[in-house]
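What you see is part of a larger complex, with each chain still in position.
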Amino acid sequence: MFLKNCWYVAAWDHELLDGKMLARTLLEEPVLLYKSETGKVVALQDRCCHRGVPLHLGRREGDCVRCMYHGLKFDPTGKCIQIPGQEVIPAKLGVRSFPVIERDHLVWIWMGDPAKADPDQIIDFPYLRDPQWKGIPDYMHYDANWLLIVDNLSDFAHLAFVHTKTLGGSEEYAYVTKPVAIERLPRGFRVERWHMNAAPPPFHNKVLPAAEKDKPIDRRNIGHMHIPGIFFLESMFSPAGSGSEKGNREGTREYRNCQFMTPETRRTTHFFWTYLNNYEGDDHNISRSLHQSLIDGFMEDKHLIEAQQKMIDLDPNFKLQAIASDAALSHFRMVFSKLEAAERAEEATAQAAAPREPVRPHQAGFTA
Amino acid sequence: MFLKNCWYVAAWDHELLDGKMLARTLLEEPVLLYKSETGKVVALQDRCCHRGVPLHLGRREGDCVRCMYHGLKFDPTGKCIQIPGQEVIPAKLGVRSFPVIERDHLVWIWMGDPAKADPDQIIDFPYLRDPQWKGIPDYMHYDANWLLIVDNLSDFAHLAFVHTKTLGGSEEYAYVTKPVAIERLPRGFRVERWHMNAAPPPFHNKVLPAAEKDKPIDRRNIGHMHIPGIFFLESMFSPAGSGSEKGNREGTREYRNCQFMTPETRRTTHFFWTYLNNYEGDDHNISRSLHQSLIDGFMEDKHLIEAQQKMIDLDPNFKLQAIASDAALSHFRMVFSKLEAAERAEEATAQAAAPREPVRPHQAGFTA
C-alpha cells in the first residue's frame, strides 16, 4: 500500500523550534520528531518498546528521550541506555530510529530499510533555498488517500471547473488548452500546458500593479511529479505575444509551487506546501495574498477529493474510467504500482527467511 | 441482503421541487435524483464514472448534469455526452441510471435489472390520489435495518405497551384482542384486528368533536404488508355496537395509514409516511393534530427499534424467539428470504458467465 524505500517530507523545520517533541503518524507508523541539542533532527518510533506508551508523552533529556511510565531512556539512535532499578540493559533493547535529513527547511524521512537511505535521492529544488524566491510554508490535512491528491495535480484541466474563480480563471481553459508535452519519467512525469492570450487568473490579477491588471497574458505551466508524491510547478505569466516561449522573459512574472504529499494513513494525508514568487522584493503582502488565494483554491480541491474518498470507501471495487487527459496520471500510478509490488516481494522474501519468535510469558494474554 | 428487483419509494415528489438535486443513498448505492426540464424524474448513480466525485456536487444543465471536477457531462440516461478538451467520447462511458416512476406524489425507483422494471408491479393505493383523503406527507430516518420496522408493523399487539398513551389507548388491548384473520399472500400478508366496545385511543379522541369524545367505539384495523416494505393500514372507528363490521358505516370515522420503508444501508432506513383521514373537510387542524400524534407514536417505536438494532449489532448471532403473534412476521420474513435467495442465485450465475476485466494503468495503485 505504501512505498517505504523513498524519502518523504515529515515536517517543515519551523515545526521543531524550541525543542518541541512533534508526534506525527507517517505511513501508519507513529513517529516522534525533535531537534537534538546538536541541532540534528531525531526521528524515533513513538512507542516505548517496553509497554507501548507513546514517547511523546515522555521527557526530552538532552539528546535523549525518557518514557515517563517506567523511566526507560533512549538515545538518538533509539537504543535504550537506562532502566531505573536495573543494572544490565539487554543490548538489543530499544526503539526503531529513522534516517532523517534536514534540507532547505524541509525535514525528510526514510521509512524503509535504513541501509538503502541515500540522501542523493532527495529531489533538489533550488528555489526553496534561493532568497529571491519568497513564500509562506504551510500545512494542510486531508481525509483522503494521497494518490487522490497526486491524481488531482496530474492534470491542469481541473483548474477550469474546480478553480474557475480562484486559480483557474475560466471554464474555457479546459476546452482550448491541452498539454504541450507529457514526458514519462522512470519515477514520475513532466507535463507542460500553455494558455496563450488569456485573461490573468484571479489569484494573479489580485497582486498585479494597476498598470498590468486585466491585461492578457501568455500563461505557461510546467509541472513535475516525482515518486512518492512530490510536485513542483513552474509558472511563467508573460505579456500576451511577448514571445516568452521563445526565451524573452521581459515583463514575465514567475511562480514556483511546491507540494509534498505524505501518507498519514491509507486514507489520510499530510500536505506540505509553499507558493514562491520571484518578484515581491520587500512587499510581503504579495506572498500573503498568494498564500490566501492558494488556501482558497486548495479548499476547493479538498472538498471534492474528500467526497471522492467517501465514494471509494462506499464501494472499494469502484473502477475509475480514464479519459484522454489521464495519460500522466496513468503513467504515475503504473510506476508507483510496480515499485510498490517489487518492494512487497522483497519484504515477503525477507520475512520467509526470518526465524519465528516464540510468545513469551509477559506478552501472553492480551490479544488472545 | 437487499431485494433489488422491486420498486422502492425514493422520495416524495415535493422533495424535488425547483430543480433540487437530491442526493440519497438507497440499498447502499448513492443516487442522485432531480426533475428534468420536461418534468420527468431522473435517477442517476451519484458518482462520476471518471474519478468518483459525487455528481450532486456538480451542476444541472437543462436535463443533464455536469461533474464539476473535470467537466464531464451526462444526459438523463447516464450517458456521457461531453468531455471538455476531448473530441471522441467512448460509447460506453457513463453512469448507471435507474428506472423511475412518479405516481400519486411518490417517486418509485427500481434498483435491480432495468429490463424487469414493470410499472404494474407498483402497489396501487387509490386513497393517495383521492382528494377526499387528506394528510401531510412526511419522512423519518431510522438507525435500524428496515426489516425491524416491518416486524414492528406486523403485529398490533405492540400498540398496548409501546403506544399506551398515544396510538394504543390501554394495555388491555394486548390481552383481549387477537387477529380476526391473517392472510398469507405470495408477497406479503393481510391482517385484521378488532377491539370492540373500547375507549377511543388518545390520538383519535383528540380530534373528535365534543359530542363524540370518550364515547366507546368499535375499532377495526386491517393491515396490508407488501414486499419489500410497503404498509397500508385501514382503520374504521365506529360507535360501539353500531354494526360497522356488518356494513353499517354510519358515524364511522376512517383512517388510511401509508408507510414505505426503503433501506438506506443494511442498518439504516428511509421511512416515508402519510396518515390520511376522510372527514376533515376544510378543517386542516385535524390533519395537523393527527400528523403530530403519529410522530409522537413513531418516536416511541424508533426508540425501541434502534435499541433493538444495537443489541443485534452487539451479537449478530442472536436468534429471535417467535411467539404466537409472530405468525404474520414469520411469513413475511420467509417470503422475503426466498425472493432474496433466488435473486442472489441468479446474480451469481450471471457473474460467473461475465468476462473478467483486467486492471488498467490508471486504476492501479490505489487500493493495493
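So that you can tell them apart, the chains are marked A and B in the order they are listed, and the count of residues begins at 1 in each.
The rule we apply is simple: a residue touches a chain if its C-beta (ideal position, glycine included) is under 8 Å from a C-beta of that chain, and two chains touch if they have at least 3 such contacts.
The structure displayed is predicted, hence computed values, not measured ones.
K.L.:
Since every chain is the same sequence and 2 are placed, give me the total copy number for this complex.
P.N.:
The entire assembly in this structure file is built from 3 identical chains.
Following the convention adopted for this analysis, only the chains that are shown with their structure count from here on.
K.L.:
Compute the distance, rounded to whole Å, between the mean C-alpha positions of chain A and chain B.
P.N.:
Comparing mean C-alpha positions, chain B is 47 Å from chain A.
K.L.:
Would you pull the chain A residues touching chain B in the complex into a rising list?
P.N.:
Touch list, chain A to chain B: 1, 145, 147-148, 151, 155, 157-158, 160-162, 171, 174-175, 177-178, 303-304, 307-308, 311-312, 314-316, 318-326, 329-331, 333-334, 336-337, 340-341.
K.L.:
Considering the complex alone, what residue numbers of chain B touch chain A?
P.N.:
28, 30, 47, 49-54, 57, 67-72, 83-86, 93, 357, 360-368
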